[in-house]
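Note that one protein chain of the assembly has been removed; the remaining protein chains are unaltered in position.
Now for subunit A:
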Amino acid sequence: MAQIELKHVSKKFKDDVVIEDLNLTIKDGSFTVLVGPSGCGKSTTLRMIAGLEKQSGGEIWIGGRCVNDTAPGQREVAMVFQNYALYPTMTVRGNIEFGLKNKGIGKQERQTLISDISEIVGLTPHLDKKPQNLSGGQRQRVALARAMVKKPKVFILDEPLSNLDAKLRNQMRTELIQLHKRLGTTFVYVTHDQMEAMSMGDEIVVMDKGMIQQADSPLKLYHDPVNLFTAQFIGTPAMNVMNIRDVQGLELEAADRVGFVGFRPEQALIGVNKNTEGYCLEGEIITSESLGAENIYQIKTGSGVFFVKTFLESLVKTSRVSVVIPYEHLYYFQSDGERIREVYIRSQQLVSAGGL
């Protein structure tokens, strides 16, 4: 078990700065997910922690030890790769055993460790098979077993579920959460899928362009994003954002200039309730998707095209609707994307008065 600290870490590939002055503390025993669009530097960060990539500057500490000059094998981390990176010429047993052999662990102990681990991940019947004879899910388990058997202080997982089909992905997701609970080891997990991040992580680090946008718990990220990027990255569909120029009938007073106003699709109300105080938009439903419990509408208004999500309500059939967003659910951002929290609304229009 170990806490990981990244202090002023930077990474350049030739003249290309991928990561600049990154500071991050990954708590001991946490399930931390690094999430962001591709090319945001999350995988590079992960690989630097594992020691597969050398940082250009800064320090990396694992469990109170600076590992800047420590070889990957000596860092007491284990990694699960996106493509599993199993040794194709070895059997499942050989794959799991390889690291132990290199550590010089005796045969008797290796046997016990392997049989214990394969029991946990359900590989016992497949120990003598080669990876090419296994299914995707089984290969994934071998990769996990190979990592677990070393009893590392830190587990590093680089998009481990991206090669699995949807059903298996959900299953492995729960298995990984259970595994984390059971082991209590620090997990560092990289994904580009915010749903995966939200469902698995107890700490989420949102990254973009080599910088940390926000590091928080999933709920905090959702309810209290610090900037426009996080607000739009977390949640499906993404937060609706209007440029302040397109916003009419909303007079705001704030210390900083408001550049953007946003609201979550699921917090907007479609029409009807006249007594709700909020910002009102008139628009036309372009598409509506019904997923059973929830309906997602795409609505074209004078201020742009927005998504609205409703739960357990019957599908709205009319094409022209008014959408009300309660004032407390409006998010304000500066034009550079920074969140503005202290905003007063001077003229609160009444819903019944109509929006546009």
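Couple of notes before you dig in:
Please note the rule applied: a contact is a pair of C-beta atoms (placed from the backbone, for glycine too) under 8 Å apart; a residue touches a chain by one contact, two chains touch by 3 or more; residues count from 1.
Just so we're on the same page, contacts and distances are computed from a predicted model.
Missing chain, UniProt name from the options "NADH-quinone oxidoreductase subunit J", "Spore germination protein", "Poly(3-hydroxyalkanoate) polymerase subunit PhaE" or "Carbohydrate ABC transporter permease": "Carbohydrate ABC transporter permease". Although one chain is not drawn, the whole complex shows that of A:K103, A:H223, A:K300 or A:R341 it is A:K103 that touches it. Considering the full assembly, A:N83 is the residue among A:N83, A:Q111, A:Q248 or A:S319 that touches the omitted chain.
Only one of A:S38, A:Q132 or A:S314 touches the chain withheld from this view, namely A:Q132.
Residues 50-52, 71-74, 77-79, 81-83, 85-90, 98-99, 102-103, 131-132, 146, 150 are the ones on subunit A that touch the missing chain.
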